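Right, chain A next:
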Amino acid sequence: MARRLRLPALAAALAACVASVAGCASGTPPATTALTPTFTYSYPLDVITDWDPATSYSNELVALQNVYESLTRYDPGTGTVKPQLATSWSSTAGGLTWTFHLREGVRFHDGNPVTAQAAKAAIARTIAAQGGAAYIWGAVSSIDTPDPHTLVFHLSYAAPMDVIASSDYGAYVYDTAPPGVKPGALKSWLEAAHDTGTGPYTVADWNQGQEAEVTLDAFPGYWGGWSGRHYRQVVFDHTPDVTTAWQTLETGDVDFRSQLNPELFKEATHFRALGTQATASLQNLIAFFNTAAGPLTDVRLRQAVQNAVDYDGLLAALHGSVGPAQGLIPSGLPGNDPALTRHQNLPLARKLLAEAGYGPGGRHLNLSLTYAQGDDAQQLFVTLLSSDLQALNITVDARPMQWNAQWAQAKATDPAHRQDILLMYWYADYASAYSWFVNLFHSAQPVSFNLSYLDDPVVDKEIDAIPQLTATDPAAERANYALLQRQLLEQDAAAAPLFVNTYQRVYASGITGYRDNPAYPDVVFVHDLEPSP
Partner candidate 1 sequence: MTDVSPTLAPPAPAPDRSAPPTPAARGGQARRLLALARRDLPATVGAVVLLAIVLAAVLAPWLAPYPGDGSHATHPLDTLAGPGGRHWFGTDAVGRDLLTRVMYGARTSLTVAAAVLTVSALVGVPLGVIAGYTGGVVKDVIMRITDVFLAFPALLLSVALATVLHPGTGSAIIAISVGWWPWYARMACVTATGIRSRGFVDAARCLGVSRIRIMARHVLPNALTPVLVQLSLDAGGVILTSAALSYLGLGPQEPTAEWGLMVQQGQDLFITDWWVVAFPGLAILLTAFCFNVLGEGLRSALDPHRELTR
Partner candidate 2 sequence: MTPPRSSLTVTDLKVRAGEGEDARLLASLPHLDVAAGTCVAIVGESGSGKSTTLHAMLGLTDGLAVSGRIMVGDTDVVTAPEKALTTLRGSRVALVSQSPQSSLNPTMRLGTLMRRVLARHGIRGAVARQRADDALRDVMLDPELLRRYPHQISGGQAQRFAIALAVALRADVVLADEPTSALDVTVQAAVLQLLDRLRAEHGIALVLVSHDLAVVSRIADHIVVMRHGHVVESGPAADVLGAPAADYTRELLAAVPTLGE
């Protein structure tokens, strides 16, 4: 039975065709090497939830990071940021002024040149949209463009702009005025699967709800060039089923899979045709307790649940696909504190429950919990938690939901309709722990990601102080993180960090040049890859 139809001749012809188009369009010498046709990325979720680079704040990053670029990019190897659209930068006045020099000769996919004005317009639009990760620009008070290739940020408080500009979300530099698009119509134009980025690939096709959801084509005029071996096209397959993902990897229909399950990952390490890479992520799973309504408004109950969680059992059961949560901040980021690693303490949990009138012999407690449908690790945690809590006379009423529904319920206008416990992964937008605090625990109206519904002015004040400290006083910053984590996790017991994901990537072993960059979760920078000839 012929499953895959390889048509080398046709593919080569097409590649040559693209190469010649590339040559004409950009005016640069045509790429000399034939591009390998397609890199297929198998992703378990819907890829696109938002096409607008200003507000995008979800799965689509795996595609958009190949379409859009920011001023800088974070390099996990050195822990520093590297040039991308900016070639160099400097800061003066104690981190209050930042000057970026833009790469010259770069064009947006729509043909417009990348100038300081254009970059300013993009950042201004992102800030104005107030969605997604716009908060990263919070320190910016004004932007100057002294010449077409110089961008100057004036900040209201000191902040690490070079790191911020490498953010996985909200930092894209894009054209806000593509030709032929009316000024007010940009968003709807983008939502129709258009893009105005500078990256190596440009959006070619989007089939929402289909297996092959997104197709990106090589942008011939990419400033990084196409010499050497590269992929001509990137396809994002939406493949929720792990078995399917596994077989498509085996047969070579798919070149990369972001996550299988621990058992299959182990299996993949024995396969010659497959390469594997396990990398500690900057992403952790957090259980948020409803501090504003329902039974968990009683802090003793929250602490009891925290102590009832079998953290070590969870790690064991997940067979190497996760590492321990050391407080809110994953290892690898400043502020991470191994001393904050939690262990199960059932006697304490029982004591706390007894004080509150619950627990064995006391009143029965019912807790509602929502988690992500189809996430095996979350499901496993829920089972273990239910098991441990049942022994404490607490019934967990767990409901797997798709994220939109889960979030909608979490933000229900009537607090009584919200859940008691919510599971959510979080990761940094740029290489700093700030994101965990400002997004998850700073009070916000209406509710956004502050899903503990904490409203503590003291906590808010401490969080607001972080950016300034980051830029001026790293030691004080770390002290502040330690203080905040003790407050949030121990005094307030607003949440329980459960584990840090280990990214277990599986890909065709013919590919060279792949290195997982945990600062950009699940992203494969396809232009960096070298397909096997």
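Heads up, the rule we're going with is that a contact is a pair of C-beta atoms (placed from the backbone, for glycine too) under 8 Å apart; a residue touches a chain by one contact, two chains touch by 3 or more; residues count from 1.
How these were chosen: all candidates are chains of the complex that A comes from, given by their letters.
The shown structure was predicted, so the numbers you read here are calculated from the model rather than taken from an experiment.
Every candidate listed (1 or 2) is part of this complex; the one in touch with chain A, counting any copy, is 1.
The touching residues of chain A, counted against candidate 1 in their complex, run 241-243, 246, 261, 263-264, 266-267, 310, 312-314, 316-317, 319, 373, 376, 379-380, 382-384, 386-388, 390-391, 397-400.
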